[in-house]
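Here's the structure we're looking at; comments come further down.
All protein chains but one are shown at their positions in the complex.
This part shows subunit A:
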Amino acid sequence: MQLYLPIAEVAVNLYLLLGLGTLVGMLSGMFGVGGGFLITPLLFFMGIPPAVAVATGANQIVASSISAVLAHLKRRTVDLRMGTVLLIGGLIGAGLGVYVFNLLREMGQVDLLVRLCYVVFLGVIGALMFVESLRALMQSKRGAPPRRRHHGWVHGLPFKMRFRTSGLYISAIPPLMVGVSVGLLAAIMGVGGGFIMVPAMIYLLGMPTKVVIGTSLFQIIFVTAFTTLLHATTMYTVDMVLALALIVGGVVGAQLGAVIGAKLRAEQLRILLALLVLGVCGKLALELLLTPSELYLIDAPGVG
């Protein structure tokens, strides 16, 4: 069944949209990533104008993240205090990011820069996570106790705060910086930023994996809601019909994902996420390297 989208002005298959929403919702529930890095390219692929895809993707992430956060709250795996600190940084970063994005657009080549950002970030993070979690998995198989990581400089900073849920007593500066950089990237790359925040929380802040996911989702809700409003008021590119179709699939998927995520072990969860990140990175890199089938691209400034 075809569904006509009033803002995007294209018709797409409703079942395809529902399926896409479910898939991304499952990822969101399992890994705590918003899924923006997947949903946005997939929407391009369906012929939806990029600006609409980015803006509506943000709106969809709000819904799937809320659904997942509520599931995590019930299991007490959300560090609200840490989330708030991250959020403050995130909003500052998002504001900065919009400014940088407009600056880049005037210079041209935004598209390329966004893609390169994706390839570099996804590649580095995916590889790091994969190696690290593989090592952890092997250690736990050998029966050795998981080695507690030491965080030299992170512990030397002032403004220490106690994050009880995470079992941490660290300075507020590193989480704030993580928040700012994620907000910055979120605005430039049009994603929630979970795929960067989750590894940053695990490896930089040393938070336990189980708490990381809920907390990251908590922060993503606010950043994406902010982004949605920004896009709706400045570019008129949020398509409510498209968002609704994705949301319906997404909320179902998020619940499934949270259940599956609770059953998997932390190391396995991380390996899966690492493979996923590497897969998307590889695909984007190939698109940049291989000769495209169509060298030309139509850009309608009016539609965005």
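In the analysis below, contacts are C-beta pairs under 8 Å (C-beta built on N, C-alpha and C of every residue); 3 or more make two chains touch, one makes a residue touch a chain; residues count from 1.
Just so we're on the same page, contacts and distances are computed from a predicted model.
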- Out of "Peptide/nickel transport system permease protein", "Cytochrome c oxidase subunit 3", "TIGR02186 family protein" or "succinate dehydrogenase", what name does the UniProt record list for the absent chain? "TIGR02186 family protein"
- Task: Decide which residue listed in A:20, A:38, A:71 or A:125 touches the omitted chain of the complex.
- Result: A:71
- Quick one: say which of A:17, A:38, A:223 or A:251 touches the chain that got left out. A:251
- Message: Applying the definition given at the start, please give the residues of subunit A touching the unseen chain.
- Response: 1-4, 6-7, 9-11, 47, 59-60, 62-67, 70-71, 74, 109, 111-112, 225, 228-229, 231-234, 236, 238, 240-241, 243-244, 247-248, 251-252, 254-255, 287-292, 294-303
